[in-house]
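With one protein chain removed, the remaining protein chains of the complex are shown where they sit.
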Amino acid sequence: MMNEKNREYIEACLKCMNACNYCYVSSLKEYDLGMLKECIRLNRECADICTFTAEALSRDTAFGDEIRELCAKICDACAEECGKHEHEHCKKCAEVCRRCADILRDRRAAA
Amino acid sequence: MMNEKNREYIEACLKCMNACNYCYVSSLKEYDLGMLKECIRLNRECADICTFTAEALSRDTAFGDEIRELCAKICDACAEECGKHEHEHCKKCAEVCRRCADILRDRRAAA
Amino acid sequence: MMNEKNREYIEACLKCMNACNYCYVSSLKEYDLGMLKECIRLNRECADICTFTAEALSRDTAFGDEIRELCAKICDACAEECGKHEHEHCKKCAEVCRRCADILRDRRAAA
Partner (left out) sequence: MMNEKNREYIEACLKCMNACNYCYVSSLKEYDLGMLKECIRLNRECADICTFTAEALSRDTAFGDEIRELCAKICDACAEECGKHEHEHCKKCAEVCRRCADILRDRRAAA
């Protein structure tokens, strides 16, 4: 039982939250921690806004457009940062973030 | 990509968050709003703790046992309150809350 | 000990969160609940974004401008709705929301 209108957005955000938190926990265990600082910060920031967005959309917020755009922007930043690293969790996280941003902006044609 | 150890808990919490928020929005549209006060309050409280729990577990928190127990307790309260009402959204929400509490307490044998 | 650069924003947001939650709880106890539906929804939505904004700013987010603008917009909406009601908690909440929006937009000259 969930908000049908926003289902695709909500599911993308929750998937992205999980991927970002997974990458965050994994990054904190890596040896090259110094290189992953920005990744750690952005993982948590992206997880936070994805959770916030999913919650707001599941309550059918009147500010859906603005919240989705903010969330997509932070997903972009996290994808860009994670995309710089060779760790498997970073590469997968970048992919999930990019896909989430596309869905939030209604650009999922090619997916 | 998500925390595998906690997958079942996380998915139950996110499902419950969606059901509670759906019931919250639907309750606010009902005619008998006065009777649904406690339902409205508990829906949001349950959605909040479910979201918090899902996030914490997706980051492999060291406080998983305590957080799950708190979340299950609030799910119980929301299920009990929603269970008093005849609205379809309340009945379904009660069911999802009860199931979530069972999963969080590792009592899902009969499901 | 807190982020000094964002101190004024953070304090405004946390004050607004408290006022909105106070108005939310008080509204749920009022007799004319039907007239306060939108107030109840917006109180919680405003409290949520204010909390999110305070947290993000206390971590010196790189998305401060966008988050503050979103938060100010939701404060505006909550102020407008609360401003329609005669309850003391609504009037005070409207005032706190308006002030928070002004601070978030750096328009506090007249305050």
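Order of writing sets the chain letters: A, B and C. Residues in each chain are counted from 1.
By definition in this document, a residue touches a chain if its C-beta (ideal position, glycine included) is under 8 Å from a C-beta of that chain, and two chains touch if they have at least 3 such contacts.
Keep in mind that this is a model prediction, so the values were computed, not measured.
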{"item": "Left-out chain, listing which of the shown chains it touches", "value": "A, B, C"}
{"item": "Touching the absent chain when the full complex is considered, from B:D32, B:E66 or B:E88", "value": "B:E66"}
{"item": "Footprint left on subunit A by the chain that the document does not show", "value": "28-29, 33-34, 37, 40-41, 44"}
{"item": "Interface with the undisplayed chain - residues on subunit C", "value": "1-3, 10, 14-15, 17-19, 21-25, 47, 51, 54-55, 58-60, 89, 92-93, 96"}
{"item": "Where the unshown chain meets subunit B, residue by residue", "value": "41, 45, 48-49, 52, 55-56, 59, 61-63, 66-67, 70, 73-74, 77"}
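Keep in mind that, in the parts below, only the chains that are shown with their structure count from here on.
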{"item": "Computed distance of Cα centres, subunit B from subunit A, in Å", "value": "23"}
{"item": "Distance from the mean Cα position of subunit C to that of subunit B, given in whole angstrom", "value": "26"}
{"item": "Residue numbers of subunit B (touch at least two other chains)", "value": "none"}
